[in-house]
Structures are given as C-alpha cells and as structure tokens.
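What you see is the complex with one protein chain gone and the rest in place.
We call the chains A, B and C, going by the order they appear; numbering starts again at 1 in every chain.
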Amino acid sequence: MPDKRFNIWTMDFDTPYEGQIHAILEFLVSHKTAFQKMDVVITHGYGKALLLDGRIQSSQKDEYIYHESLVHPVMISGERPVRVLVVGGGEGSTLREVLRYPSVEEAVMVDIDREVVEACKIHLPEFHQGAFDDPRTRVIIDDGRAYIQNSGERFDVVILDIPEPTEGGPAYALYTAEFYRLVKNVLSDGGRVVTQACTSSITMVDNFSVICNTVAEVFGSVQPYHCFIPSFGYTWGFALWSPGIDDMAALDVDVRLRKYGLPELKFYDEVTNRSLFSLPRDVRKIVSEETRVFFDENPPHI
Amino acid sequence: MPDKRFNIWTMDFDTPYEGQIHAILEFLVSHKTAFQKMDVVITHGYGKALLLDGRIQSSQKDEYIYHESLVHPVMISGERPVRVLVVGGGEGSTLREVLRYPSVEEAVMVDIDREVVEACKIHLPEFHQGAFDDPRTRVIIDDGRAYIQNSGERFDVVILDIPEPTEGGPAYALYTAEFYRLVKNVLSDGGRVVTQACTSSITMVDNFSVICNTVAEVFGSVQPYHCFIPSFGYTWGFALWSPGIDDMAALDVDVRLRKYGLPELKFYDEVTNRSLFSLPRDVRKIVSEETRVFFDENPPHI
Amino acid sequence: MPDKRFNIWTMDFDTPYEGQIHAILEFLVSHKTAFQKMDVVITHGYGKALLLDGRIQSSQKDEYIYHESLVHPVMISGERPVRVLVVGGGEGSTLREVLRYPSVEEAVMVDIDREVVEACKIHLPEFHQGAFDDPRTRVIIDDGRAYIQNSGERFDVVILDIPEPTEGGPAYALYTAEFYRLVKNVLSDGGRVVTQACTSSITMVDNFSVICNTVAEVFGSVQPYHCFIPSFGYTWGFALWSPGIDDMAALDVDVRLRKYGLPELKFYDEVTNRSLFSLPRDVRKIVSEETRVFFDENPPHI
Partner (left out) sequence: MPDKRFNIWTMDFDTPYEGQIHAILEFLVSHKTAFQKMDVVITHGYGKALLLDGRIQSSQKDEYIYHESLVHPVMISGERPVRVLVVGGGEGSTLREVLRYPSVEEAVMVDIDREVVEACKIHLPEFHQGAFDDPRTRVIIDDGRAYIQNSGERFDVVILDIPEPTEGGPAYALYTAEFYRLVKNVLSDGGRVVTQACTSSITMVDNFSVICNTVAEVFGSVQPYHCFIPSFGYTWGFALWSPGIDDMAALDVDVRLRKYGLPELKFYDEVTNRSLFSLPRDVRKIVSEETRVFFDENPPHI
C-alpha cells in the first residue's frame, strides 16, 4: 500500500500534458484572495512552500537559489544601491537579500495582495527572516504599476519579483513595454532593473524570449540570464538591464560582493554568475533572434 | 493548460496500483491528531469531505447514502429503539440519522479522537445538522472498546461507525471476536448491532467476508449487506445482527419506517433495502464460504 | 522510492476533477483507429483491459459482471431466443454469453471498428473464449445503425453493447429515439432489447436517466437496472424493454436459467437479479421523473 503520509499532492501542470507532482504534508493556508488562489503548504520534499494559482512560487529548501539569483546581479551591477524598489515579493525573501547590503537605506516593497503578505509574515519566517521588521523596510499594499506611475520617487534598483503572467492573474500587465517605460521613469541616475522572466527551458522559451526583447526595446539592451530551480523542475529566466555593465558574465563578482559588504552567500558568487549569464546556444539563439514585443494590447500569458 | 483550480488532489490508493483522485478546492483542517492524520477539505466533486489517514470517510454530496444504509436497517430490525450507542461517527451524521427516531431517548456517541469530533462540529454543520446539540445526545471521548467494557449500560442498538482497520490506526481492535463479545454484553433484550465492514467489491472482499464471519461466530448469525458509495468508488459492506429478523431482504421496510415515525429518506426505503441485502452471487458465495475469524491476535488490516 | 513497476498509469477522468488511476504493466496495442483511440493493456489490478478513447471498456478480472448483467436479463425475459443481434461488443464477451444458450441459432455481431475486433480476437482470448469461431456467430464490420436500417432481418433479442457517447466518438447516434425506432423495426414478435446506459451513480446520473426515458418514449416502457463494476469505480446502468415482463425484479430467474439450459453463472442469479432491478430511492426518483428524450438533434455526450 502506498505510504499513507502521501495522500495529498500538488499537480503543477506546465502544459496540459506534463507537470510536476509534490506530496503535501500539511496545509497552513488554503484560500482564495481577491487576486489569486493562495496555498501555504508543507511539502515532503521541499519544506514550506507558497503556491499562487496552483504554481509553486518558492520553497523553503531552494528559495535561496531563486532569490539570490534575482537580487544580487542587479544590486552589484552599478554603484552601491541606496534606495531599492521591490514589486511583488510577498514571501519577504527578496527584501531579505536586499537588506544584506549595508548601503541600502530604504527598501520599498509594493505587493497587490495584502492577504499573501500577511500569510507569509505569519507562516514563512524561515523565508523573510525578519525582513518585514527591518526599519529600512516599507511595505505598501498597492498595484505595482499604479504605484510606479504615481509615486514620484526614484530608485537605484528596481526588482520585479512577480508571479507568472497567468490568464486572469494579477501580474500580466507588469511585463509590457508600456510598463517598462514607467519603470524607466523611476530609475535614478545609474539605476538598473531586473525582472523574473518565466522559464528559460528551450521547450517553453517563448515568454522568456519576448520579455527579454521587450526590456531591450525599452531600455536599449538586456542581459538575459537563468538558473535551475529544483522545485520548479525548470531553469528560470531573468532579464536585467544596467547602464554600466556590458557583459555581466565577465563581472568581477567576488570583488564586488566583498566591496559592497556582503556576507558569503549560499548560491551566488563569481563562478555561479558566469553560469547564470552563459545561456546555452539553443536558448541564446532564440533570445537573440526574437523580434516580438509585449504591449498592453498583447500581454503575455501562460 | 489544465484548469488552475485543480492543482491540489487527494490520491486515495486502494492498492499500490490503483486509486481514486479528487481535486481539492480548499483545506479547512489539515492536521495530525494523536491518533490519525485528519483533513477536512472541500472537494470540487463532492463538496466537503472528512479524510482520515488519507482516506475519504464521507463527503457532503453522498454521505446520506452511507449513513442511511448504516443506521436505518438496524434501527427498524426490532422494537422501537430507545437507547442507542454509536462508536465512532465523528461527523455527527450517524447521530443525525439516529435522532430521527422519536422513540430514541438517549444517543451515546463514543469517539476516541476529540480533535476529529471538534473539527467536525465546527466545519461540517451540513453533516451533523445540529445533532451534537440535541438534548438526547451524549458525546464521550474515549476508546470505544474501553467504554463498552466498562460502562455497564445497555443499548437497544449498537452502531459501529468506525474507520477501516488501517495498520497503526485507531480502529483495528474493533473488528475482532473478542470485541464483539463485549458488544454482546451491552445489548438489551432484543438489542441488535451493525458495523461498517469495509468494501464488498469482489476485488477486495477479504475484510468484508471475514468481518461478517466474525460477527456470525459471536452472535450466531449475520446479515451482510452493502451499497454503492460514489465518493469511495466502491460498494461498501455492512454486517448486521438482529435477533428478530431472519431475512432482512424481505423486511416490510416502508410500513416500519412509517410506524416508527420516520420522515421520507433520500436513499433508504423498501426497494433500496431489497437491493442492499441482495448481494450478487460472486460476493455471496465468498461470504457464505468464509471460515476465517478475526481475533485480537490476528486483527484485520488494510 | 515508489515501486518501479508502477510507472505507467491510466488516468480515467469522469469529470475534470475526479478519476480513477490504474497502473499498467504492459501495452499490447496502443493505436488510433479510424474511429477511436484503442489501447489493449495489462493492468496490475485487473489483468488485461480494453480502453477506448481512454476509458476502460472491460477488464479481465471483472468483465463477467458487466457482460452477464448485460446479456442474461434480456435473454430470459421472453421466449427462448433463437436469433440475437449484438451491436458493438468488440471483446467478444457478449457473444460468449449469448452463445451459452442452446436455443440460439444465429448470433450476429455488428461492430464499426475492424481494428478493435481484430485486436480483441488476437489479444483477448480470455474474454471471447472462442466465441468468434462458433459456427453460429456472424461478425459484420459496419455502422450498427446503418446495419439495422438496412438489414431487413428480425431478431428475438437486440443487445446494444456500445461505448459511451463521447463527443466525436462512434456511438453517440446509438442512443436516440430515432435509433430506437429503427431497433423496434428489427424485433421479432416477442423481441426485446437492452442497451448499456452509462453510469447510474447519483453523482452523474443524467445520461442514464435520459436514456431510460428515451427507451420508454419509443417502446412504451422501460426497466432500468444497474450493477457495480469495480474497474469502472461506478455502478453501471442498463435499460431493458421486454413486452412480456412487467417487473423484472420479481422474475423467477433461477427456474428460467435452468429451463433455458444455462450453466451456473459467476455473477447472475435470482438474488443478483433482484439487486440489479432494485434501484435505490434517489436514483429511482430521478429516473422516474425524467422527461427529457435524446433525439438525433440533441444526442447525449459525456
């Protein structure tokens, strides 16, 4: 008889004909918010995990891979960052990584879904590690796009830590050229930006490819990169733009991390950075030949 | 893309190589009690459901089938019942059916797991429909076998509404000849008894068959019966003993239900009763030829 | 690690949110015919099985339940049958049961899908047991409806052993009033008919209910019945019409089986028959109150 501990499973479908399955030990939260289906669960394989609209956003066991990869390249790709904006990032892990920089004086996090933020505060202390209580942190519950359009503030780094652009989900309007132009307006001199950019797996590379091209369309160039996230079962893509660095793959990461006052990290260092920014030939070719751009009229969706 | 509402599933395995899967909308409770894993969930297909050790115990949409089949045959198989004992029955649905009889003056329910009973009280009002608040109800949190051994009370009807005898679960000792002898001692004159008896599907008929024979061994005879429970995906067996009725299949059920003051039921009536007690030939043959008996030394397990 | 023998599974979905899963040991045939997807597999739990469009049609371990229930009630519900028509029935098991009657002189089987019939002949000898080689058997590869419309023959018994009316599948036109009128035309004096009629589970009873009413609409009355099929995970419905018998539940089945020269059967006898024709109150109510009829313009589909 199969082990009775394994009777509840997530089935995380990437397409109608393939997916990942994970046995769940316990549900901490299972709730439909105003914006999305939210589940905070304990999995057998990955510890605690946040699911939005049925997709794992991050898991206790490997969230450091995603969050270090998202935060540190952009943070060290210019002058010491002082003011940082995080859009999304409900788990608080992105804040946690941002706050490692002694130079950071203010970290503003804008998330649309109060219930997700509150659930993460309560149930995911292993993720945020107190980041919500840091005096430099300011959490704003708002639509990220509206905030950026209206705030009038400037940031050295903008980090778009947002869910995939699911149909009907809250994030599809945060991947378009129009949105990136708004982001451009809030960048300080020397300011830079990174966004999560969907899977970079060659089998489903479309969104990654067009997001990268949309960033390039608005900012003039883009540095695509990716890392493998075990709990996703895929390599995950990011798109970075920084005015100061031409070739992120060749960056003197170890020197910079020390100079910026970072402790040793678990995943990210100079060798890791080299792998992040060295896309394999098949993916690189598709990204470099991409001509499509996401506009508000034809946003992405998965 | 598969519907994102369907990302959490129970896999209810009957054997290592087959099972039922049900998509879950929401978790109301997901918790390991002192005795078992308990999940109170909302399924897409069957509404609310109680799962113990990963197995559906009953669902909102079809629990009336199980509970009417469990309760009414034994209740009408003798004189008007006055004092009734329910062992198990955490959902309160068995109580609910028992309390339909105006003649019932006391319904004692003994369940080992306080947390299950409390969770059902709070989350499953559609099941118990206030049965826990009926003045005739007395709920005792205790081991059913210990209670029966020590109570010194007498009952007209004893209803064993207990989980399957899973390895390490709380109920395996409630299916043995020794236990049935204890039950016999608490029956009043004319008293009768019914137990849930695992699936009667010909493909997994062993426990049903031996439970029936064990009842017959202790009480002198047994009337096996069964009904189909959609959310189980199987026909479900029961074993009844009543001193007054030789052939339950021929019982004048409609007359009795009226005489005993029952309202119209959803599932059970005379024609239904005829189907319950008419086991098909293949199952009937196995049950009638069974020679094994469950003793404390070799209890059942699934 | 889960047992590596269990790496291939059928997922047989009844709705988008529930289904049965069965581990498969081996594929004997896996092929898209001109009419449907056909898989002949060996399951771990049920031995060999035929799947059409992903749904188990019958399995080695429990096909006797389905086929005895389909064939024998209609065969004994009138005079000794001489000429029998089977529509569908690719496995040959229906033929096998029909040929048990010494009175049968000709058994005509019309199946639309030559590839299914050929695959069953080769791979499912445990099912047909040589029925295709019986000199009384005549197999015709044709659309069942066209055959009935054009044959000009008369039959004492017509058995509609056809797949469920799946969208785009071959059988949806064999469940309508227009079709039943064609069937009526080929019945001999005293002729009778039975059709499989989808699940009778209260949770998905619609097709059963309307099929029964459609039979009644055309023939003047109907006797609905059902049995539990383990490999389906459901009770399965049938609709029978016979001019000679008012109440099939009360039929003297054991006497008739002997009189008609039948050997002992595994599933069907008088007690079983009583259970088949005693629908539970909830299903009975729905079927008896049904007013809808399937016509060619609004055929069923699942």
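Quick notes on this structure:
Note that a residue touches a chain if its C-beta (ideal position, glycine included) is under 8 Å from a C-beta of that chain, and two chains touch if they have at least 3 such contacts.
Since we're looking at a predicted model, the values are computed, not measured.
Under the touch definition stated at the start, the shown chains contacted by the missing one in the entire complex are A, C. Across C:166, C:188 or C:203, the single residue that touches the chain missing here is C:166.
Within the full complex, the residue among A:150, A:185, A:221 or A:275 touching the omitted chain is A:275.
Seen from chain A, the chain kept out of the figure touches residues 3, 6, 11, 15-23, 43-46, 61-62, 65, 201-203, 227-228, 230-231, 233-235, 249, 265-269, 271-272, 274-275, 278-282, 284. Taking the complete complex into account, residues 1-2, 4-13, 15-16, 19, 24, 26-27, 30-32, 37, 39, 51, 53-55, 166, 302 of chain C touch the chain not shown.
The criterion applied here is as follows: only the chains that are shown with their structure count from here on.
Common neighbours of chain B and chain C, by the contact definition above: there are none.
For this pair, chain B with chain C, the centres built from the Cα atoms lie 33 Å apart.
Centre-to-centre spacing of chain A and chain B amounts to 50 Å, using the average Cα coordinate of each chain. Distance between chain centres (mean CA atoms), chain A to chain C: 55 Å.
Within chain A, the positions touching two or more other chains are listed as 2.
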